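Okay, so here's the structure we're looking at.
What follows is subunit A.
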Amino acid sequence: MIKNESLLKIKDLTIHYVTEDGRVRAVEDMSITIGKGETLGLVGETGAGKTTTALGIMQLVPNPPGKIISGEIIFEGENLIGKSPAELRKIRGNKISMIFQDPMTSLNPVMTVGDQIAEVIKLHQKVSGGEAVIKAQEMLDTVGIPMERYKEYPHQFSGGMRQRVVIAIALACNPKLLIADEPTTALDVTIQAQVLNLMKKLKEEYETSMIMITHDLGIVAEICDKVAIMYAGNVVEYTDAESLFLSPKHPYTIGLFNSIPNIEEDVEALEPIKGLMPDPTNLPNGCSFHPRCPRATAACSERQPKSIEVAEGHFVFCLLYEHQLQLGGILDDQKID
Partner candidate 1 sequence: SNQTADAPTDSKPLIVAQRSDAVVLDPHANNDQASSRVMRQIYENLVNQNEKMELLPGLAESWEQLDELTYKFKLKQGVKFHNGEELTASDVAFTIKRALDSSHVAHIVEAINPNGIEVVDPYTIRIATTEPFAPLLAHLAHTATGILNEKAVTEAGDDYSQTPVGTGPYKLLNWVVGETVELVKFEEYHDEAKMPKIEKIIFKAISEDGNRTIELETGGIDIAYDIIGPDVDRITNAPDLNMVRDMNLSTTYVGFNVGKEPFDDIRVRQAINYVADMDLIVDAVYLGTGEPSKGPLGPNVWASNRNLQPYGHDVEKAKELMKEAGLENGFKTTIWTNQNQQRIDIAEILQNQLKQINIDAEVSVMEWGAYLTGTAAGEHDMFILGWVTVTGDPDYGLYPLFHSSTHGDGGNRTFYTNEQVNELLDLARVNADPAVREASYKEVQEIVRDEAPWIFTWTGEELTGIRNNVKGFQNHPAGHHKLWTVYFE
Partner candidate 2 sequence: MTKRLIEAKNLKKYFKTKKGLLHAVDGVNFYINEGETLGLVGESGCGKSTTGRAVLRLLEATDGEIIFEGENILEYNKQQMRQMTKKMQIVFQDPFASLNPRMSISQIIAEPLEINKVYKTKTEINRKVKELMETVGLAERLVNTYPHELDGGRRQRIGIARALALNPKFIVQDEPVSALDVSIQAQILNLMSQLQKEFHLTYLFISHDLSVVKHVSDRIAVMYLGKIMELSDYKSMFKTPLHPYTQALLSAIPIPQINVRRERIILEGDVPSPINPPEGCRFYGRCRYRQGICKEQTPELRDMGQERFVACHFAENFK
């Protein structure tokens, strides 16, 4: 694993939504690091807190009801939490930019796509209006859309093209960090392949670090260097992609793998994780996964697991390993089923 200089360091980030129905602990005590040029995959099922984490980094958590309770977000050595709105605006869209999940709704329907790209350029670069337009046209070209379509509106574009426009907006100012929130979930496979290809290419070209939010382990395998698996607001496993795929540790991660129909080989029946996602306002005590965990013990309902480094750079949040660690050091990779 390449030990790069870190670009973004999240420490003990906790974000809650306070709603009528109660307090949603969307992100709890999260700590991750992204190095320069690195791609981190943030994986989890619906409601795991992936988008909230991203919005937290952007300092765009809707408030109310959202609130950053604690933690630090160190970007290029400076904590983003506590920065003034004006300072944050200089960073957003410029050094950190974000691609949202749904290309159909994340573009302003009454502005031409070109203007939407030019807008971000004008905001962050000292260029004239005309130059911004030229740059925007170049960006369109970069993402594979003919420049002549500058003056067209989002509704005249297909989903894949819109997502390209969104990518163009995100990359227009050559950001240091790109957060992509499920950028291809809404797209068809063939289009997804196009878009992923494009992203990979551009990421390399621009040397951008990236947080790739997804629930598709296939995408993770394809483009991520590191992976953080989230469950109900908590990171449950955090490691580099290779160790994750070769030796997943956390029972949830393993369950996730077993739930996916395997395209390479035939299996008679899948082995799904039993049960359902917990009520976000009323998470179980102890490890929030324990009611669904096949290996849960009594202790799991009492104590919250801490981060265990089971191998170098491979962190698991599970009492199982804490236990084993106490018993006698790190165990070899073992398949839990």
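In this text, a residue touches a chain if its C-beta (ideal position, glycine included) is under 8 Å from a C-beta of that chain, and two chains touch if they have at least 3 such contacts; residues count from 1.
How these were chosen: all candidates are chains of the complex that A comes from, given by their letters.
Please read these numbers as outputs of a predicted model, since none were measured by experiment.
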Complex partner of subunit A (touching, any copy) among 1 or 2: 2
Residues of subunit A that touch candidate 2 when the two form their complex: 45-46, 158, 160-161, 188-194, 196-197, 215-222, 241-242, 245-246, 255-264, 267, 269-274, 276-277
